[in-house]
Every structure is written in structure tokens, then in C-alpha cells.
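Following this message is one structure expressed as C-alpha cells.
Note that one protein chain of the assembly has been removed; the remaining protein chains are unaltered in position.
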Amino acid sequence: MKPAAFDYIRAKSAAHASALLAEDENGRIIAGGQTLMPMLAMRLARPSRLIDVARISELSYIRDEKDKISIGATTRQVMVEKSTLIAKRLPLLHKAIEWVGHPPTRARGTVGGSLANSDPAAEISLVAATLGATLRYVDETGENSISTDEYFIGPMITALPATACLAGADFPVWSEKRVGTGFEEVNARSSDFAFVSAAAQAALDADDKCARIALGIGGLGDFPVRVDIDAAKDQIEKESAVREAIAEAIADIEPLADLHATAEYRQRVAVTLAYRAVRNAVREAKELAYAN
Amino acid sequence: MRTELKINGKSHVVDVEPRKSLLDCLREDLRLVGAHAGCEHGVCGACTVIVDGTPVRSCLMLAVQAEGSEVVTIEGIAPAPGELSILQDAFCETHGMQCGFCTPGMILAAHALLRDNQEPTREEIVEAISGNICRCTGYDQIIEAVALAARRMRGRNAPDQVSA
Amino acid sequence: MSAAPRKFRYISSDRRVLEDRRFVVGKGNFVADIVRPNMKHVALVFSPHPAARIVKVDGSEALKMPGVQYVLAGDELAAAIQPMPNGMPTPEVKRYPLAVGQARYVGEWIAAVVADTRALAEDAAEKVKVEYEPLPFVVDGKEAFKKDAPPVHPAHGSNILLDKTFVWGDVEGDFAASPRKISFSQKWGRSSTVPIETFGVIAEWDAWREVLDVWASIQMPKYADQIAGSMRLPMNAVRVHQDVDVGGSYGVKRGIKQTVLVCYLAKKLNMPVRLIEDRLDNMRGGDAHGPERNFDVEIAFDDSGIIRSMKMEALDNVGAYAGRSPFQLGKPIGAIVGPYKIKSVQYRAIAVTSNKTVQEAVRAFGQSPTNYTIERALDEVAWALNLDRLEVRRRNFIQPHEFPYLIPSGTTYDSGDYPGLVNKVAKHADLDAVYAERDRLRAEGLLAGVGFASCLEPSGGNSAFEPLLNRQNKTTTWMDSCRIAVDALGTITATMHTTSAGQGHETLVATVVGEALEIAPEKIRVSRAHTLDVMPSNSPVGSRMAIMLGGAAFHAANKLKHKMMTIAAHDLGVSLDDLVWNEGTVSGKKNPDQKLTWNDIVLIAHRHYYRMPEDMEPGLTTQHVMQVPNGGKLPTDDDRIQMYPCFSFEFHVVLMSIDPDIGKPEFRRYVIGHDCGTVINPKIVHGMTMGGIAHGIGAALLEEFAYDDQGQLLTQSFMDYLLPSAHEVPKIEAVHQVTPSPLTVFGQKGSGESGYLGAPAAISSAINDALRPLGIKMNSLPLKITKLGDAIAAARAKEAKQ
Partner (left out) sequence: MKLDIGGEERFDANIERVWEMVNDPAVLQRCIPGCKSMTETGSDQYKIELNLKVASVGGTMEGMIGLSDKTPPSRCRIQVEGSGTLGTGKGDAVFELREENGQVVMKYEGTGDVGGLVAGVGQRILKGVAKHLVGKFFTAFRGEIQKAAA
């Protein structure tokens, strides 16, 4: 399990990385390498050149920008895990991050790397899709952005242009006062790819009415999806209503199937996990009122 | 590719192919063979080393990527030839191993935990070593070793508690 | 038969394990750590087809690449070596390290490329062109058994390697006389021990000395013999270095095909050649899968739950070649009734080839699947009668006063107190509280169940299953050895004659020798000799080292002690009987002033020959070759045999819960009772027990070499073959009991396997208890989450309809 030979170059900036990609269509960006390195070792991936962006320090940051949290592409997952800013302002990502690999892979793995590799079951992608994050990238035309609604297009396949280097992700922060989150995942071992996962964020108004609900499901289809259950918004504490809305919303998704989880399993458990994520998010939002 | 590596506090210059993992570089070019190849795809943790203070998989890192980082391997843990660190000694005390193949990675993972957390709970120990697969022990005596080392390290920092 | 435990000086005391110091600093001597000058590296070309005729192997492109030394295909190799030994009388099932003429499973090695580095060898392996002509294949064991199944080895004529029915006792009579009968089927899935270190081997040929040096990550009886045989070399031209530390084995590190391949290349190229399997090589083509066994069982019992007779059919899908696997159906014969007084047994053992990876010996050598089935039978009887499952076990247990106990298949169990240990476990666990907790979990809306499993660990392994399953094989000798030398300065070196894979053999030998000589074990050096300096050994298989190596060390130490006392008696001019030994000093019983110290005797033996008894050899070296206690006999004509000598006992109680919407099982409580006779080193025994359970948890819930219908192995990496991490193994509470064996020097028995023997059975029992309210039963391992989740969902849907 030794990779096929490749050249190696360190990019000085995202623009530099993009220019290097433009030079060679078989170039490939490496950041933390926690997804790419196994693929290199198995020779599933065989780039001609690796363009290392891990050291681009201006891409490593977590910034509070009022209505959004900006996270640089080369920010290590462990920094997100330990960030008090994330814990406070982006609790859904805070909850999800401990499900990403295990401590040693989070030490090297980056937020951008996870988004760029776009595994169907990746937790960071799921949170990005759920909250409708905007991904910023640099390509030949300069700085651009793309919403997660358009970004994910297949298993490990994204709409990112061939010469693009991901620069960061902006996760919207909700302005409502009472916002709760829920994150649920099933896997065989806690560090494995999720069979299915669900992330929910709910905002309640002063009367405990659901003002806003965001729900995302990962591992079910080829990529994580945001699921619209607004139909159940007024009955957010009614299990049957929420389950029904979820089931309807995911009816068109063709579930993945593999030896670890059948399509039926994924479809069925997606509803349960999504419901639980919503329930937990609502519960958490409710508790906030009392705490205030 | 000429690469300068800082391993266990010492600088080394190696000439490696870009495709060479840090693991293979440590083992083949520097003859530091305490990090072991178990799966070479990032699951088993036998290749764990500490890079810039954090345990990482040396099979999931290229040697050329390690330039400029501080790398600590199991060979850098014992205080002197024939002497063991408190943690290493605790592994011996509880027999936190059998075949010894996962042991260096396990000790480095625990080493990093104890540096940040002197009073880890069982759950925290489990989480810290959960990326290191041991096929022999069922983990019980490993967890016991880490807990014992934590107790002893706390004791060392507060000598009045162990004067008895 | 429970003699009071003896008092020991070092045995059973909580001492450190001598090997550990080198491992905690990363100074083990693993095979991949060894570098030989000018060493070359092997990469492998593997078959992507489950069955295909190999039309052509073209290595010309690969050979042109810089750094590439050689490309070897099966035909050349087969012409130069002997086929690898085949334990069964099936001469047409020939096996070579590389496929010859036909590929028989996905992952089978077709060609080997030798290059200056492993990376270059892999580059070149991609350039080896193999032309295949796909052939019909079969992957399922029951399908392979059918008459019209595509034969894996056409020359053999069928896929059947073994199909033998044993009848011990009046099975039909007992069935006829029993008021109740039940039958069930279940399957043990294909998993293995999967050590974290893959198999590796280095070979180097010295053409001038005519010595083939081999360093390998090996745990195998008769390894050097097999190398010599395949390589057509005299055995004294093969030097296997046994001081290589083995990074886990639990049975599978047999590596003979890997070794013969590398030996051939080293000799052919006259260069040191090494093959370290990478994880993909290991999983698909390392030939180290474990049993995959279908069981069909009938049980005859009475209204009180007493089991009178059992019919068991076990069909093992052994993969593409014979390997050691058919014999894994043989060892269970030595404990075919478990710890229960079942009077008669019919056992049909079937081994079939299929287009899957070859099996190797796996921890407990086939006993674990069988125990899973025996314990299921006990649960079924209890459920059929609506009796408590523990009570049914108690009613069927062999009682302490009944030892030595002869079971129908001809093995006598040495000693045991099964009810005693079960009572201790029940008390420790507080069974009422365990059931109350189960009911509380159920009230919470979870599925919850309590599981029980007994298991016997036959230990002290010998090869009795070989002559039983293959009458042409008359091997009954299965010795192990130890040599002890006291040097001229009085320090002690004991030599063992096999490798070690984490079982603490050096500690074992030092402890036993220390005990016998009354000298601290830490002062004794233990060395692992290479095979040109070796005494006979059959390696650490079959939970045998405490019994066999421990026994050999004890006897060698006693011979040493006897020699030293004889020297002292002669020198002091007194009778041997008048002397006592005290920590190496020999003194008069009546007159303590009359004495010789250890160093005095060493001086006499090494330098002062004139003070030695006449005709005594100078120096202080003794040795002992030990035969398996009560082993050494051929099977009787009616297929009865003493399989292994000693029987450890373990009892598991597990409480598990399952979230019915998710299907993921979780441990709530895990208690075991363990009795392996006298414990030599408690730390080692504890570790083996816990590790065995963890391994059993893997087999029960997570691990499977899964194939699809097309014969593709879907779990070639650790991303899909799931080993338990620290998260998946619960805290396990252990209760100990010591029932010494009358057959061994300290009363010790084996301890490497019982955790693995009991855990899968107990987990299955707990899960089936949890699922009972839904009216479903799970009949196969591993019990993966999706399998449980989908079954629960189907049962609930059915319930909702009614």
C-alpha cells in the first residue's frame, strides 16, 4: 500500500493553489490528508502532483462575522472541536465535530478537506448542508462562492470547478434568541462513517412556537441534504406530524446500500434520527427560555 | 526531495520521494522503528506519533509534509536508556499490552492525553485511545495503566499526598 | 477433585511481565524492523476473479522498470518446489504459494514482483499483465456441497474435503426414549483474528554455508520442517530465527505460503528478500480467514430439561484450499458436549472448498463456533420448557465429584467445578438485580436481554484431531521443550524453542524456573533459540504453553536442582536425602552448617571436576522434552480419542439492550467467571481473558469477511472489516476460581481462548432474549446493526398488521 509516485508542491495561497491546478489537470489538493492519504495508499487516487495547502496560514481561522461564522478551509477539525466561539455560536457544528473520525484524525483533518472530499456521510458536510452554508473558493476567475444547495452533486463529487481551491465556509448564525440543536448518528463504531446521520436546528419564539427549523440528513443518499419539513412547523412537538413530514421529504432520495446498512435500514432510520434530532433541538431551545 | 525533519528534538535531513509517508520515513530512513505499520490507511493507530503536540497517524502524513513540525516518537519518551517514563512504567505495572505491536501508538496517545488532562475519567481515557486498535488485551489493562499513570503523576506534583 | 490450592513463591503472584519493558519503548524486534544488507521487497499481483483459468502472465513490462529484480509466476515456482503440505488425504487439492493454472479466489496471489523498494515493486506489479478466462465459481458453503456445484479443484472431483459422521453412544435409542426434541440451524460467519501486525517474512540464502536464514512473524508448529520440505532442503539447512517478536497471532500467523515464496526468491536471486503483507494483501490473500460454519442441530431432552442426546451437523466453508481448516472441525470433538452430561452424540463434520480465501487456524481452533451452537441448544431447551436458562445449565452440568469425566467421544475431562463458579458469578452479578435491570430497560421502551454462556477451553493442545480425521496420519507426539544452563558465573539462562506473540512465554519460563529453583524470576534470562540450536516444540497453539512449556521448564529446573544437590551430596559426603534446598543453597537437614552455596556448586560443576561425582557430566545444563499429559494415543476404531488433556471453564453473563428503532446493541453489564486452574501470572491470564472477550465481541457483532454473490470480497480494508475499539468493549467484571488440574505440574490449565469461546455465545443469547418479545430469533453471526434493525422492523410491521 504505497502510493503511486507524484510530485509535491506547497501552495503559498489559495490563488497559488488554483494556478497550480490550472497547470496540470491531474494535480490534486491535499490539506490534512485524512481522506486522501488512504486513497493514495490504495492507489484509488493517483494524482500527478499534490498541492499542499495545509500550511497556508491565512486559510486557518474561525471568525465571528455577526450573522455568520467563517471558518477557513485549512482550519484543523480539532480547532473547531476546542473553539468556544463555535460552541457558543455554532452549536450544531460543535455537536457534530466529535463524530468526525477520532482524535488523531481530527488533529490533522481540516474543515475544508472534509467539505472538498464530500463523503456522503461526512458530518461537517451535513452541518453545512443543514444550515445552508456558503462555500468560498478561489479559481482562475478569482474569488467565488457557492451555496451548499448546489455544491454537493454526488458521492465524493462536488460542483467545485476543476481549478478551484476551497478557501472557507460561512455558516449562518441564527438571530433568534431561543435556538436549539440536535445531532444524531448511527454507525458501527463511533469513528466510522455514519450509516445515517441527522442534524437539526430549531428556533422557538416566546410562545414556544417554532419560528424556524432546519433539518439535514447525511449518509442516506449520495450526499447530505437539507430536508424541508416546514409543513410540520406548527406541530413541531407532535411526533407523528414531524415523522410524516420527514418521510415525505426524503421519499425521493435513493438510499445508499452497502454491507453495513441496507437501503431499507437507511431510509427507515433516517426518519427516526431526523425526528430525534428535531425533538432534541426543540427541547434544547425550550430549555433556553428557562435558563434566560 | 530534500526534507528537514525535527524528530525528538533533533534535526535530520533526509532525501525522500514525495510519496513516502512519515511512517516509512521514520522507519526506513531514520531507523526509528517504534511506530508500526498496521493498516497504512489510518484506522488502526499503530503508527501514531506526536506532531506539534498532538497524536497523529504517521501513515496519513507524507514525510515532506512534516517539514517544520516537531515530531515526537516513542523513542523520544523514555527519559534515558533503561529508564521508563511514569506512563511507560504504568503500562508495565498493569501489563497494558500483550504482543507489544500497538503499544507505542497507544502510549503516545495516552501521553498526549495526560499532558492535557491530569485527572481523566474512564470515558476520557477510552476516547483518547479509541483511535488505537489493540487486538490482544480488550483494553482493560491499558485503561488501567493510563489511570494509574495519571494517579502517579498527580502524586508527583503533590508530594504531600504520597508521603505515606 | 478440588485439591486445596498449593502455596507458591512466585507462581500466582502478581508480578510484572518481563517482555513488557522492551515494548513500551518501541524496542520490540518485529520482522518489519529487521533489515538485511541489499534486501529486496516483494509486491503481489492478485486475482480479481473468484475463479479463472490463467491464460498468460506477462511480466515483461514490469521487468523493464528500474529497480525491478524479478517477476515470478506460479508455473515457475510450482516446478521448483514441493506443494505445501495438505493435512487431509486429498492429494489433488494441491496448493502452491502462487496460483498455478487457475485462480480460485479473489485476492489469490498470481505473481510476485521483487524490487529495490516495496513502492517500486507495487509500481511494477501494476504492469504485470495477466490474461484470465473466467470460470464458474461457488461462494456459499451449502451450495458448494451440492453435487452439481462447480468444483474448485476439478481434479479432486468435488468440493468435499471431509464428510464424516461420528456416532458416540446410543443416539437413536436416546432420541427415541426422549419425550422432547427440538431442532435449529444457525451460522457462524466468516471472521478471523486479524492481528494488527500483518504476516511478514525475510529470507536470506547463504550459498557458501548452505544455510537459509528465515525471520518471520510466525506462530506455527513444524515451520522449519515445512520450509525444508517445500524447498527440498535438508532441515539443518534452514535456520528460523525465533527471537522475532510476533505482533499478535491468535492462531493465524502460519505464513507457510508466504515463506516458501520468499525463500524461493531469496535462493533464486541470491539476495535477502522480504515480504511484509500490506493490509490488503493480508485481508484478501493472506490465507488467514477463520471458520465459516453452518450448523444443523437436533436435541433430545426430557421434561426437566435434561439433555440426553444431540445430533449436530457442521458444514464448514473452508475456502479455496485445504489449509488447516478441516481440522478445525476435529478439535471440537474433544469437548463436543461442553460442560454437560450429554450421553450420546452424533456429529457430522463436513468441510467443503469454495471460491473464497483460505482459512487458517483461528483462536480456539474451531471450538468457538461449536460452543456458540452448544450454548444455543441449552437456551432452546430452556425456552421450550419455559425454564430458567441458568437452571437448565445447572441441571445438565457435570458435577464436581464426577471428575475425571469421560465424554462420549472418548476424551476425559481432568477437573472442574462448574456449578461452583456459576454460583460465584451469579452471586457477584446479583442475578435478580440483572433481571430487574433488564425489565426496567424494557419498561423504558428498549429491547433488553440477558445472555448466558458456559465454555470449556480444551488446553494443552496436541494433534489428536489429525489422526482422527485422517487415518493415514499417525502423528501422536506433540512435545515441547526447555533447556536450562547455569553458566560459569552462576547466572541462569533458560531456552525456549518457539516464537512468542504476546503470550508472555519468557515470563512463564522464568516464573516456573524461579519457582522450582527458588530464585527470583527477574534474574533468569530466557532466550528463544533459532532452529539450528533447537529442541522440539510444537509452538504456542491450543492453549498449551502454560501446560507444555511450563511443564518442560519445571522438569528441566528440577533436573538441574537434582544435579546440583547430587554434586553437593557428593562434595559434602552425605546422602542426598539428608540435604535440603533453600534458594539455591544446599544444606544438611540436621546440620545446617554443612552447606554449599549456589556459587560453590557452580564452581564445582564448571571448574572443579575432581569434586564431582564420578561419571557426571561437567557443567550445569539440563533439559526436558515434555509430551502432552495423557496424550500420545491413536484413536480407537470407533473414533474415540483423548483430544486435549486439560479443561478450563468460563461462564459469561451479559445484559444488553437494543434501541428498537435503530437496532444497535449495547452492553449494560458483562460479568464472567474464569477457572483455568492454577494461575501462573495473573496479569497475563487477565489480559488473555479480556482480550479473548473483545475478540469474541468482534466476531459476534462487527467482524465479517463479507462476499457478494459475485465472489468479491467486500471487506478488504479496516474501513469495512471492523475491529472493536476501546469504545466497543465494555468494562468487564471478572470472578475467579481455581480448580487445579491433576495432570500438570502446578495444577495449571490453558487460558488463551476462553473469552473468545464464550463471548459470541453469550452475546447471541442476550440478543435473542431481548428479541423474544417480538417472536424473532437471530440465527447467524455477526449480528450487525442493520440485520437486527431490519429484523426488528419487519417483526413490528407484522405485529402492527395483526
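Order of writing sets the labels: A, B and C. Residues in every chain begin at 1.
Keep in mind that, in the parts below, contacts are C-beta pairs under 8 Å (C-beta built on N, C-alpha and C of every residue); 3 or more make two chains touch, one makes a residue touch a chain.
Note that the structure is predicted; figures quoted are calculated from it, not measured.
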Checklist outcome for this item: Chains in view that the hidden chain touches are A, C
Item to check | Option touching the unshown chain, where C:N29, C:Q399, C:S527 or C:Q712 are the choices | outcome: C:Q712
Checklist entry - Quick one: which of A:L85, A:A257 or A:L288 touches the chain that's been left out? => result A:A257
Checklist entry - From the list C:D720, C:D769 or C:D790, which touches the chain that is not on show? => result C:D720
Item to check | Per the touch definition above, residue among A:S18, A:S118 or A:T163 touching the missing chain | outcome: A:S118
Next on the checklist: Considering the complete complex, identify which of C:V106, C:V238 or C:L757 is in touch with the unshown chain.
Outcome noted: C:V106
Checklist entry - What is the set of subunit A residues that contact the non-displayed chain in the whole complex? => result 26, 28, 35-36, 39, 42-47, 117-118, 120, 153-158, 193, 222, 256-260
Checklist entry - For subunit C, which residues touch the unseen chain? => result 46, 48-49, 106-107, 126, 280, 283-284, 708-710, 712-717, 719-720
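The working rule: only the chains that are shown with their structure count from here on.
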Checklist outcome for this item: Chain-centre distance (mean CA atoms) for subunit B and subunit C, in whole Å, is 30
Checklist outcome for this item: Here the gap between subunit A and subunit C, centre to centre from mean Cα coordinates and rounded to Å, is 44
Checklist outcome for this item: Listed in rising order, subunit C residues that touch 2 or more other chains are 119, 278-279, 717, 719, 724-725, 727
Checklist entry - For subunit A, what residues touch not just one other chain but two or more? => result 1-5, 38, 42, 102, 190-191
Checklist entry - Which residues of subunit C touch subunit A in the complex? => result 117-119, 122-123, 126, 278-280, 661-664, 702, 704, 706, 714-715, 717, 719-720, 722, 724-725, 727-728, 784-786, 789-790, 793
Checklist entry - Any idea which subunit A residues touch subunit B in the complex? => result 1-8, 30, 33-34, 37-38, 40-42, 50, 52, 54-55, 78, 101-105, 107-108, 190-191
Item to check | subunit C residues touching subunit B - in the complex, by the definition given at the top | outcome: 16-17, 19-28, 30, 32-33, 35, 119, 193-198, 245-250, 276, 278-279, 501-504, 683-684, 686-695, 717-719, 723-727, 729, 731-732, 755
